[in-house]
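A short worksheet on the structure shown next.
One chain of protein is taken out of this complex; the other chains stay put.
Labels run A and B following the written order; every chain starts at residue 1.
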Amino acid sequence: MGILADLFYPFRRPAQPPARPATGFFTDTTLCIGCKACEVACKQWNQLPSDGFNFTGDSYDNTQALSGTTWRHVVFVEQFPQPQKTESGFAPEALDIEALLAEPPAGRWLMMSDVCKHCGIAPCEIACPTGALIVNEFSNIYVQNDICNGCGYCVAACPFGVIARSPLDGHAHKCTLCYDRQRDDMPPACAKACPTGSIQFGPIDELRVRAHARLEELDARGVSGAYLYGDSPSASYSALNAFFLLIDKPDRYGLPNDPERPQLHLRGDYLRAAFGTLAALAVIAASLMSHVF
Amino acid sequence: MQPRIVTKAPPWHGWVTADLFLLSTASGTFTMAAMVVLLRPWEMDALARAAFLIVFPLMLADLACLILDLGDPARFHHMLRTFKPSSPMSVGVWTISAFSFIAFLAFIAEILDWPQSAIRSIAAAGLVPALVAGAYKGVLFSATAQPGWRRMRWLGGAFAVSSASMGAGLMLALAAGAGQPGAARLFRFIVMWLLVLNALAVRRVMGSTATTGHLSDVGDRRAALRVSLCYTGFIVAGLGVPIVLCAIGGGNSTIDGLTAAIVLGGGLASRQFLVALPHRSAPNRT
Partner (left out) sequence: MPGLGASFGRGAATTFQRDLANSDCVLIMGSNMAEAHPVGFRWALKARERGARLIHVDPRFTRTSAMADTYVAIRAGSDVAFLGGIINYLLEHDLWFHEYVLHFTNAATVVAEGYVDAEDGGGLFAGFDPSTGRYDRDAGAWGYSIAGGAPEQDPTLRHPRCVFQILRRHFARYTPQTVAEICGCSPADVIRVAELLARNSGRERTSAIVYALGWTQHSTGVQMIRSAAIIQLLLGNIGRPGGGIMAMRGHCSIQGSTDLPTLYDLLPGYLPQPAVVPEQATLASYLQNGRGFSAALNNRAAGFWQEEAFAGYWANLPRFMVSLLKAWYGDSAARENDFGYGWLPKNDGDHSELATFFRMYEGGVRGLFLIGQNPAAGAPNAELNRAALRNLDWLVVRDWFEHESANFWYADPRIDDPKKIRTEVFFLPAASIPEKDGTFTNTERLIQWHEKAVDPPGDCRSDAWFIYHLGKRLKDLYRESALKRDEPIRNLTWNYERDEPERLPDGTLSRIGDEPDIEKVLKEINGRRLSDGAMLESFAELRDDGSTACGAWIYCGVFPREDFNRARSRNPAIVESTYPEWAYAWPANRRVMYNRASADPEGRPWSERKKLIWWDEQQRKWIGNDVPDFEVAKPPSYRPGADARGMDAIAGDAPFIMHPDGRGWLYAPSGVKDGPLPAHYEPRESVTENRLYETQTNPTLREYASEINQLARRVDPDFPIVATTYRLTEHYLSGPMSRFNSWLNELQPEMFVELSPELANERGIEHRGWMVVATPRGEIEARAMVTRRIRPLTIEGRTVHQIGLPIHWGYAGETVGAIANDLTALITDPNVSMHEAKAFSCKVRSGRLARSNLGEPVPAAPRANRSDPIPGTPRWAEPEGRFNSRGLRRRG
């Protein structure tokens, strides 16, 4: 009985829920204080186990990367120049107070809460051979836990290194954007827990407007180098439904500078494969049909 | 500063290597046998029969590898709930399923000694799935985000040729073993030219290395050097030697056997190398 049910279960197609406005995350790294409340809230809500206790010495980042059981991960980047000797011969009269007040801090410590990007066109979802990965009614990329068979092709396809196969059950897991909470009209656990509003959740259109306003605000405040990552599509990649406001190059935060959709050349690859096939076939056919032998 | 590699290597190891090897061999062998049955049935019918008898067990072993490589082997059939041309994996699964079925038919046909016409029909029907099965893995790898794979635009073509040459290699071994010097001579010729083609395809794969440099994806320099050396070794030992052997080793069944072994062994080694590539370049926890 059980075996039969298991065999037929995946072929059932329940009715799809009606589409809802697309939602996503806007993660503003200028507000991130690295408290990791998002990591803990995520694990607590989703009942994810710890990934083990490993002291890395990589600043305060001891979880290192997103994994099948870590769906939020806070990146820490220490950027400090070599300290200089303090100036000698201090003359208070000659001090330019205005210049003194405008002086930027000597170093910085960047923090960013990384998460699944919920790509507008998601390579993992395209690659998935079972249809376990779907675009749900909130336009979020969601792994159907009961369908995934752990082939691992989504892992290979993700240019951000997000989705991973858990050794606990052999299935692929990643951020669900708290699908279960969204269905109950609650924000995802991480956004709820974020004390500073670094992680913002909402309809994606609204978030993009908010993000652009935020950029202007930062610009007005004189924060240099702020830009949006994944806000709009590039030549090689779609826009991200979980996008970021960064103030340094993406790879400083562990993001690819120029992500490329793996299926970008798929048609050509198929054609080249066909070409190779035909070439081989031609060699074989020509040899077999040759009267030399 | 080298950009940090952020992709996760897929959880693919030995089972996948074995799958690549078995599938290539099986599809190549079936292709060869089918072509023989279709184009030169009068001469090498016995060889073709032997080949059909080998293909199905190879496919069985391959299916076992495919299933065992899954995170959840009880759910292999979940891949059959959908067909997605956008996913080479999905295309492959359907192809393999079709091909396995035809391989099974061919096996039964040989055992039960079905008439020639039936076998010819089976061979004709199986040719397309066999060819696709031999080539799709390359596309499967190149359509990922993995360093080392993602720029191998010609990997599909290379797989197609490689699978065919491995099939031809096996046929050569069969012919040599069965003491059919004429057939051996033919297959030696095919192996040689397929290997030349293979070298061209590998050159295309490597060509992108030289120009757009997918080795730049590889984090550290020493790893990049190792990769280059592997490539070189692969070209020289895996392709050059058997080509030379084919060209000079006429009539000696031992040399033919050696040639076949090198072709098949090279196929296995190059596939293992390919599977390990992302693990080598992307340090992470999978």
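The rule we apply is simple: a contact is a pair of C-beta atoms (placed from the backbone, for glycine too) under 8 Å apart; a residue touches a chain by one contact, two chains touch by 3 or more.
In this text the structure is predicted, and so the values were computed from the model without any measurement.
Participant: Of A:T27, A:S166, A:Q182 or A:N241, which residue touches the hidden chain?
Facilitator: Of all options in A:T27, A:S166, A:Q182 or A:N241, contact with the hidden chain holds for A:S166.
Participant: Pick from A:A19, A:I33 or A:A213: which residue touches the chain that isn't shown?
Facilitator: In the complete complex, the chain left out is touched by residue A:I33.
Participant: For the chain not shown, which residue from A:A15, A:L100 or A:A235 touches it across the whole complex?
Facilitator: A:L100
Participant: Which residue, A:W45, A:Y237 or A:Y253, contacts the hidden chain when the whole complex is considered?
Facilitator: A:W45
Participant: Which of these touches the unseen chain: A:R13, A:R221 or A:H291?
Facilitator: Reading the full complex, the residue touching the unseen chain is A:R221.
Participant: Considering the entire assembly, which residues of subunit A contact the chain that has been omitted?
Facilitator: Interface with the chain not displayed, on the subunit A side: 2, 5-6, 9, 31, 33-37, 39-40, 43-57, 59-60, 62-63, 69, 78, 80, 83, 85-87, 90, 92, 95, 97, 100-101, 103, 105-111, 145-146, 166, 168-171, 173, 176, 179-180, 195-197, 217, 221.
Please note the rule applied: only the chains that are shown with their structure count from here on.
Participant: With centres defined as the mean C-alpha position, give me the subunit A-subunit B separation in Å.
Facilitator: About 34 Å, centre to centre.
Participant: For subunit A, which residues count as touching subunit B in their complex?
Facilitator: Interface residues on the subunit A side: 6-7, 10-11, 51, 64-65, 67, 123, 126-132, 147-153, 155-166, 169-172, 251, 254-257, 259-260, 262-263, 265-266, 268-270, 272-277, 279-281, 283-285, 287-289, 293.
Participant: Flag every residue of subunit B that touches subunit A in the complex, lowest number first.
Facilitator: 3-4, 6-12, 31-32, 35-36, 39-40, 69-79, 81-82, 84, 86-90, 92-93, 131-132, 134-136, 138-146, 149-150, 153-161, 163-165, 168, 182, 185-186, 189-190, 193-194, 197, 201, 278, 282, 284-286
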